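What follows is chain A.
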Amino acid sequence: MTAEPIRSPTELPDAETQCVQLAELIRPRLYPETVLVGIHSGGVWVARRLHELLDLETEIGLIDVSFYRDDYRERGLHARVKPSSIPFDVEGRALILVDDVLYTGRTTRAAINELFDYGRPASIQLAVLADRGRRQLPICADFCPWRVDLDPSHELVLSAEASGRLQWSLEQHA
Partner candidate 1 sequence: MQHLHIRNARLIDPRNGVDEQLDLFIADGRIAAIGRPATDFAAQRTIDAAGMIVCPGLVDLSARLGGIEPELGAAVAGGVTSLACPPDSKPLLDEPGLVERLVRRSDTLGLARVYPIGALTQQLAGERLAEMNSLARAGCIAFSQAKQAIVDTQLLLRAMQYAATFGYAVRLRPQDDFLAREGVAHDGEVASRLGLTGIPVAAETVATATALQLAAHTGVRLHLSRLSSAAAIELIRQARCAGMPVTCDVAVHHLHLSEMDIGYFDSNARFDPPLRSASDRDALRAAVAEGLAAICSDHTPVDADGKQLPFAEALPGATGLELLLPLTLLWARQTKLPLAVALARVTSDPATILGLDAGSLTVGGPADVCLFDPEESWCVTPEALRSQGKHTPFLGYEVSGRVRMTLVGGRIVFAA
Partner candidate 2 sequence: MHNPQLNAHGELTHLLSIEGLPRAVIIHILDTASSFLKVSHRDVKKVPLLRGKSVFNVFFENSTRTRTTFEIAAKRLSADVINLDVTRSSTAKGETLLDTVDNLVAMHADMFVVRHASSGAPHLIADHLRRVGRDNVHVVNAGDGRHAHPTQGLLDMYTIRHYKNDFANLVVAIVGDILHSRVARSDIHALTTLGAAEVRAVGPQTLLPSAIEKMGVRVCHDLRTGIRDCDVVIMLRLQNERMNGALLPSAREYFRCYGLTPESLALAKTDAIVMHPGPMNRGVEIDSDVADGPQAVILPQVTFGIAVRMAVMGILAGN
């Protein structure tokens, strides 16, 4: 799949449809004991959708990587930190880490580090709705329905409407 350029926000695909596509990508490689771990906050929404669509039994884990970020020195602890919640034993598990957007790879790195502080999983795979490319670390997604090339001044944001429906938007940085 080659990355498609986006010229206007109206060209953004439907996030809910992408969740279904992502679930179908994961389904063939699902083990009975596979658990999803969503990264706050977009990744958690996606993980909840996948949990429903894949009809998984084990509750999903939630992870906030604020305490593991590598830009703490520059940014400090400002945003509201949500508690991480891993309601299962990580030791020996097959985990799928879920995020909305994969970009530099730094958030994924922080999430993997945090997960290892809960125990030693059997494996970690990565599922994302969108892959923006431009990686700064040797990380790639195992499951991804949408590869997209965006100008670095744009931020691709997933948000949940009042109805709970997930939706993409583009935010321009100054």
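Descriptive notes on the structure:
As a working rule, a residue touches a chain if its C-beta (ideal position, glycine included) is under 8 Å from a C-beta of that chain, and two chains touch if they have at least 3 such contacts; residues count from 1.
Per the selection procedure, all candidates are chains of the complex that A comes from, given by their letters.
This one's a predicted model, so the numbers in the text were calculated from it and none came from an experiment.
This complex places chain A in touch with one candidate out of 1 or 2, and it is 2.
Chain A meets candidate 2 in the complex at residues 64, 66-68, 72-73, 75-78, 80-86, 113-114, 116-119.
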